[in-house]
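Notes to accompany the following structure.
Moving on to subunit A:
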Amino acid sequence: MEALIHQIVAKYNYWLYIILMMIGLYAMIAKNNLIKKLVGMNIFQTAIILFYVSIGVKKGATIPILEEHGAGMGEHAVRVADYINPLPHVLMLTAIVVSVSTFGVALALAVKIYQQYKTLEEDEILMRLREK
Partner candidate 1 sequence: MEVVHSIRPLLAVLVSLCAVPLIASSRKANIREMWTFAAAIVKFLIVVSMLPAVLRGSQFSYTLFEFLPGASIEFKVDALGMLFALVASSLWIITSAYSVGYMRGLNEHGQSRYFCFFALALSATIGVAFSANLLTLYLFYEMLSLATYPLVTHHQDQEARQSGRKYLTYILGTSIGLVLPAMLIVYHLSGSLEFSAHGLLAGTSSKGLTTLLLLMFLFGFAKAAVMPFHAWLPAAMVAPTPVSALLHAVAVVKVGVFSIVRVLTGIFGVEILSSFHLGTVVCYIAAFTILVGSLIALSQDELKRRLAFSTISQLSYIVLGVALLSPKGMEGGIVHIAMHAFGKITLFFCAGAIFVGTGKKYISELVGIGRRMPITMAAFFVGALSVIGLPPTGGFFSKWYLVLGTLQANQWPMLVVLLLSSLLNAAYFLPIVYRAFFCTDAEALFENKVQEGPFWCVAPLVLTAVLSLFLFFYPDIFFRLTEMAIGM
Partner candidate 2 sequence: MSQHYPVLLVTVPLLSAFIISGLSWVKKSLCYPLALLALGTSVFCAIGLLLRVLDAGAVEYHLGGWVPPWGIAYRVDLLNGLVLVVVSSVAFVNLFATHKTVQKDFPEKMGIFYTLYVLFATGLMGITVTGDVFNLYVLLEIASLTAYALIALGKPDRAPLASLNYVFIGTIGACFYLLGIGYLYIMTGSLNMADIASLLPPIYHSKAVLVAFIFCMVGVLIKMGFFPLHVWLPNAYSCAPEPSSSLIAPLMTKVMVYVMIRLIFSVFLPDFSFHVLHIDHALVWLACLAIIMGSLLALAQKNIKRTLTYIIVSEIGYMVGGVWLGNRLGMSGAILHILNDAIMTLCLFLAVGNIAYRLKGLELQDLKGLFRKMPVTMAGFVAGGLSVIGIPPTCGFFSKWYLISGAIQAGQYGFMAALLFSSLVNVVLFFRIIEIAYFEPMESLHGAASGHGIRQEAPLSMLVPLLFVAISLVVVGIYSGTIVNHLIIPVLPKGIG
């Protein structure tokens, strides 16, 4: 029991992202309203972004901005353990952009669907499609 709680507490970032991901997946599958599905998709992607950011963390480290003066940069080595890993953050900037663009495309599609069917509920749309 102790070991199990220790496991959960030590890797809480994993558990968190998994829970968020499952919430997002649930919303995408189970919700009827298209906008709610979209929000679920966004939660899904955000969970992964959170995950990536969380893996860059180091105990007792500070933000990865080097304070020294411009010209002498790179002459002495930097103590890596003092700064959290900036690379996942950089990667996730790209992923956030992707997520936002996907959300934008999906919203545009939802608008088009609304113009055509005057509703955003998926079951009503499918019913109308079947009637045709």
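How were these candidates chosen? In short, all candidates are chains of the complex that A comes from, given by their letters.
By definition in this document, a residue touches a chain if its C-beta (ideal position, glycine included) is under 8 Å from a C-beta of that chain, and two chains touch if they have at least 3 such contacts; residues count from 1.
Predicted model, so just to flag it, every value in this text is computed and none were measured.
Trainee: In the complex, what candidate makes contact with subunit A, out of 1 or 2?
Mentor: Answer for subunit A among the listed options: 2.
Trainee: What part of subunit A is in contact with candidate 2 in the complex they form?
Mentor: 25, 28, 34, 37, 41, 44-45, 48, 51-52, 55, 88, 91, 94-95, 98, 101-102, 105-106, 108-110, 112-113, 115-116, 125, 129, 132
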